[in-house]
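Written below as structure tokens is the structure these notes are about.
All protein chains but one are shown in place.
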Amino acid sequence: MVWIDLVAVLALLQMIFFAVLVALARTRYQVHAPATTGHPQFERLYRVQMNTLELIVVLLPGLYLASHYWSPQPVAWGGAIYLVGRMVYWKSYAKDPASRSLGYGLSVFPVLAMLGAALLGIVLKVVV
Amino acid sequence: MVWIDLVAVLALLQMIFFAVLVALARTRYQVHAPATTGHPQFERLYRVQMNTLELIVVLLPGLYLASHYWSPQPVAWGGAIYLVGRMVYWKSYAKDPASRSLGYGLSVFPVLAMLGAALLGIVLKVVV
Partner (left out) sequence: MVWIDLVAVLALLQMIFFAVLVALARTRYQVHAPATTGHPQFERLYRVQMNTLELIVVLLPGLYLASHYWSPQPVAWGGAIYLVGRMVYWKSYAKDPASRSLGYGLSVFPVLAMLGAALLGIVLKVVV
């Protein structure tokens, strides 16, 4: 379970890193709080942060639920793919929003797999 | 506890479903990333997703904390009401934002009840 905890902490640190990028972009592109629009590059980074927030809210319970019903090791590997996928997502979104699909899919797929695995584990436990 | 896990997974899948609706609306109403405004119907679905994100962040700890201090069965039923309430919220918000109160209340009330139950359980444990 220590590997699951490690993935969880790294995913949170990665999201904080994206939040720091948004804070820096706020100064750089002169987007004054409370505005969240005003410069395309700021808006891209802000969307990376927000989308990561949306996804991490699923990832964290997904990690613990999937590893509760199945072996933690493949779940932790799924988490590693998520972490790489989010880096690709950030890099491609910042460059060109239209190119964000690969990084998006790479980070969403393992999260969906964890949720599916958890659901299957729950159903098997209820039925059997 | 398996029923609590089931509610948690279903609530996450429901939120992912709302996110898919937003992604489809993005294409349909030509709202290009990183914009989150531009067409009223897109904005409604986006708000449904965001509001669900705000609420699920309370629901998930609420589920586990309330069922830790009390019996899990009524908590799981509260979760079922939440799931129905969110569907009503989505349908009514998409039709007319002004009509969203019923679905909103129906999904917020069980979450507040879980949090209240958890708080009562904690206070009783500290005091007694």
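When the chains are written out, they are named A and B in that same order, and each has its own residue count from 1.
Simple rule for what comes next: a contact is a pair of C-beta atoms (placed from the backbone, for glycine too) under 8 Å apart; a residue touches a chain by one contact, two chains touch by 3 or more.
Just so it is clear, the structure is predicted and the values come from calculations on it, not from any experiment.
Check A:L21, A:V57 or A:V75 against the missing chain and you find that the one touching it is A:V57.
With the whole complex as reference, residues 2, 5-6, 8-9, 12-13, 15-16, 19, 32-36, 49, 53, 56-57, 60 of chain A touch the missing chain. Residues 40, 43-44, 46-47, 53-54, 57-58, 61-62, 65, 68, 93, 97-98, 100, 112, 115, 118-119, 122, 125-126 are the ones on chain B that touch the missing chain.
Just so we're on the same page, only the chains that are shown with their structure count from here on.
Chain centres here are Cα averages; for chain A and chain B they lie 19 Å apart.
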